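Reading through the structure tokens given below for one structure.
Missing here is one protein chain; the remaining ones are kept as they sit in the complex.
Presenting chain A:
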Amino acid sequence: MNVQMLKGTSQLIKIISRQHRFQIIAWLMGIVFVSLAVASSYQSVYQNESDKQGFALTMQNPAMVAMLGPGYEADEYLLTIGTQFAHEMLLFTLLAIAIMNILLVGSSTRTDEETGRTEVLRSLPIGRLSYLAASIIVVGCVNLIIALITGIGLHLLNIEGNTLESSILYGAILGLGGFVFAAITSLFAQITDSSRGTKGLAFGTLVIAYFIRAVGDVVDEKISFFSPLGWLLRTDVFINNYWWPIVISSIFSIVLIIITFYLNSIRDLNSGFLPTRKGRTNASSMIKSILGLVYHLQRIKIIAWGIGIFALGAAFGAVMGDMEKYFSDNEFVQMMLAQMGDFSITDQFISMLMGIMSLISVIPVIMTILKLKSEENHYRTEHFYSRAISRNRVLGSFTVLAIIESIIYLMLLALGLWLAANTMMENPISFATIMQSALVYLPAMFFMIGVTVFLVGFAPKFTSVIWLYFAFCYVAVYVGGLLNFPEWIMYLSAFELIPKVPGEEVDIQSLFLLLVLFIVFLFIGFKGYNKRDIAG
């Protein structure tokens, strides 16, 4: 490769890391902090043999394997609590770090190109590949730092039976897992011609990778090898410490990056490799209404998330047949179940699954409202407001779309779960139970819509606060119990206020409280939006 093509990379590294510094620091601290905090919490909880055995049993049931990965042999949970930690945390931390990489690479490649920043820089004496090289180096460093701090931190926590090698390996899995998705995203940034397309394809790949791994881990291990997540979970970290998944991931990312550089060097600025088609001369009557237009602008995102949520629901539903068998064959579990009365494992699983899936489903719903802010940032809301369209109508259309979306996602989730569970289980769960356990989360979703509308209307500079709140809700659901969060902190998360159905009684009061808060936030948001300056 010609050295001239990389001229100026070091200056660009400074520019890119400066531009994204807050984002980088937030992600870095979030991932490292949660990992280390959870690891140290395991240490402080004294577990006897049967506790550990119980843990092994729960974690090895097929539903858990589908959700969290294959885990370890039963006796390996007794050797070190590192195994418990890794099984519970590794995959979801990998997902978080993959999302970070997709967002960072997406915005430091395609977004910058789309907004014309790359064009300005390319007109300077700067090599053709420098921008790409700089953004890959920046995310590479971020991943490296996360890997090192997590690895060394885990070692310093001095968890019993935990060697330096295994701690470093755990960090390396995170760092390289992130880098694999950085490479995938940078490749998509060459192929598509928009940042939306790039991020969309990359997130799609992440979901499919998770999906293939889930199926593979339950059905046949060979299938898992088609997914980067599948092979990254096979290091047997804290026990055998295999390094080959690290080697494979490195080779895989390097190959992708070489292809990316090649494509970048032969393509035109602002273009991709997917063809653009000729469009319509006239607008259909659907997109001539505001709600129709607002939907049209986001339909690909909405449909893709709908399919993804349905498929995830179905995947977990399919596993429930296996889970049923697993528990009925197991004497130990039978005994435990007898003690718990009519509170069944499947019920528990469904309510836990809904807790996490409803949080995932709220992501596209929040994005729908934030789209209005992004339209304003791109000077496109002036098209509404210079014409005979009121602010209430525009904000109202985004809100209505988000509300419809939240209902549809939860219904798709329940439907997917029920359809698959029904075909796989001997004693199927009733459709009404599953639908109820999903829809009970609607008030929490509405609450999130309310807060987002409030931010867009009243505090437009701080809209990203909603993602911090989202991250908090996620941590609360996922590891809040492990980290011993006090009750009042847990209840700051709207999703914790939702009764765990089936199993718990439906608590009308907290649902009602969320709905009232939703309406209050909505009201203030609309008021603020009508009063504030519109930037463009």
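Everything that follows uses one rule, which is that a contact is a pair of C-beta atoms (placed from the backbone, for glycine too) under 8 Å apart; a residue touches a chain by one contact, two chains touch by 3 or more; residues count from 1.
The rule we apply is simple: contacts and distances are computed from a predicted model.
**Student:** Of the options "Xanthine dehydrogenase family protein subunit M", "Sarcosine oxidase subunit gamma", "Fe-S cluster assembly protein SufD" or "ABC transporter ATP-binding protein", which is the UniProt protein name for the chain that has been left out of view?
**Tutor:** Looking only at the record, the undisplayed chain corresponds to "ABC transporter ATP-binding protein".
**Student:** Would you indicate which residue among A:384, A:446 or A:478 is in contact with the undisplayed chain?
**Tutor:** Within the whole complex, the residue contacting the unshown chain is A:384.
**Student:** Can you work out which residue in A:124, A:283 or A:432 touches the chain that's missing from view?
**Tutor:** A:283
**Student:** Kindly state which of the options A:43, A:58, A:163 or A:194 is in contact with the chain not pictured.
**Tutor:** Among A:43, A:58, A:163 or A:194, only A:194 touches the chain that is not shown.
**Student:** Hey, which chain A residues sit against the chain that's not shown?
**Tutor:** Chain A touches the chain not shown through residues 193-194, 276, 278-284, 287-290, 293, 296-297, 378-380, 382-390, 531-534, 536.
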